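Partial complex: the chains shown occupy the same locations as in the complete assembly.
Every chain is named by a letter (A and B) in the order it is written, and numbering of its residues begins at 1.
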Amino acid sequence: MNIKYFCLLSILGGLLLFPTVGFAADGPTAESNALAINTVWVLIAGFLVFIMHAGFALVESGFTRAKNTVNILTKNMMTISLGALLFFATGFAIAFGGDVGGFIGNKGFFLTNISDMDFGIPMYGFWFFQAVFCATAATIVSGAVAERTKLSAYFLFTVIITAFIYPVVVHWVWGGGWLATRGFTDFAGSTVVHSVGAWSALVGAYLVGARLGKYGKDGKVRAIPGHNIPLGTLGTLLLWFGWFGFNPGSTLSGTTSDIAWIATTTMLAASAGTVSTTLFTWAKHGKPDLALILNGALAGLVGITAGTAAVTPVGAIFIGAIAGILLPISVDLFDRVIKIDDPVGAISVHGTCGAFGTLAVGLFAHEGGLFYGGGASLLITQIIGVVAVFIWTGVCAFVAFKLIDAIVGLRVSQEEELEGLDLSEHGMEAYGDFTLKAGEIGGFNSRAGKIST
Amino acid sequence: MKKIEAIIRPTVLEDIKEALGEYGIHGMTVSEVAGCGLQKGRVGIYRGSKFNINLLHKVKLELVTTDNQVNEVVEIISKVGRSGEIGDGKIFIYPLENAIRIRTGDEGDDAIS
């Protein structure tokens, strides 16, 4: 007997009216199968990138204080959501639709008017993958400005970065823009995604100022320990997991053996980053510093992202190991010298190591890298790209944050910050049942309750 | 002035707070404690091992009152907090030498009014 999916069939029938890119109408062919493999691969990779948002949410909440947890989680939920909606509305068009002077796209708003474009896979698959990437760039900011920034200010900036700042950079590098033309190589986004997030975070954290209590009267740095390291660790592992979508998925094709190569370089760089940060902090302080080790794994991942397809496994180990040492040095630099307060190390992980990783392509690329006898030309192109994106992002973010400051203000009041953003901005506590504060209705049931049932 | 310290069941905190509020007392300090006494603990099981859970969740209420309020407060807590089952808790009354309100520097009864 043959089970029939009446409803399924009728719906699928309906869908056939929408443009499909060469999928099998009558019987599969090698071409339709290859297309299906690529589509399946990109979608699954996109799902993995999506779960990185859970990773960010946990890292950011775990490494900050309990009193600001509801706040940071709200920001994370909104980042992924606003990111998807705005990348649908404008981001995709700016990044991939048409081209104006190599600088910006100009068609495909709301995904209309783009039936003439060919993305290799169904348009919606391509959009989906790019949309989850977009939100990733945005969410990097929330960690760096955590524990003191107004919710409304953060949301406004999220709108600007996902609708405009990030898509423009994508256009330059992945959308056929001027950096692409120059041969700038950033395979999965050390610069396009991570640096754009990090430089925005840098500007934001600078303008919003340090958390109360971060620097003593004498300017001495004070550690402000995160409230839940297991969540931060889980978050890091979820990010690592998601990176297997981020990097190998960026082939946009499952029918190439490169995906195995890329998974391998990704894995080795992350491992090398973890080990080198562990050894470095152990050597320096006599104790391995888990808060930095977790960042070190991410440093290795961010570092390899640009060159993941272009460097050898041994090259990946070197890149990861160097990123894992750059990371604690960079954290120290921002904490102690530059004095920009970044609770979760977002600027160092995504900015410093993102820039390093992009430049490292010019050194380690098997084809064209300086260390492989390829001369300095690729390296120079990489430098140009890194600097250009730094300037673009820095200027845009500065203008944006200044505007937002003027309109709604960037920072909560001192009272609100001391009390914690959860109570002041949400009237809610992350662990509402652990304390007695919930009072009247909290952890304890009054006897009165006994009657009402 | 006296300090009244009551060890009560967590479940009656709200009712006592309400009853004291009706009587006119709002100031108090509350903390979570663990108590043992006559009340039998629970048998815990963890990975196949049984053990005795003999420190039970209680709430400690601390109130500083004027001398003339003590009896009334003790009465209220006793009445509202009593279930009649073992484990209702205790009220302890301590002497106090002074009280200061940090905000104003008021001392004595003024500090807690």
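In this section, a residue touches a chain if its C-beta (ideal position, glycine included) is under 8 Å from a C-beta of that chain, and two chains touch if they have at least 3 such contacts.
All values reported here derive from a predicted model rather than from experimental measurement.
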Notebook entry, point to check: For the full complex in this file, how many of each chain are there?
Noted result: A x3, B x3
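In this section, only the chains that are shown with their structure count from here on.
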Next item on the list: Can you check how far apart chain A and chain B are, centre to centre, with Cα atoms defining each centre and the answer in Å?
Entry: 50
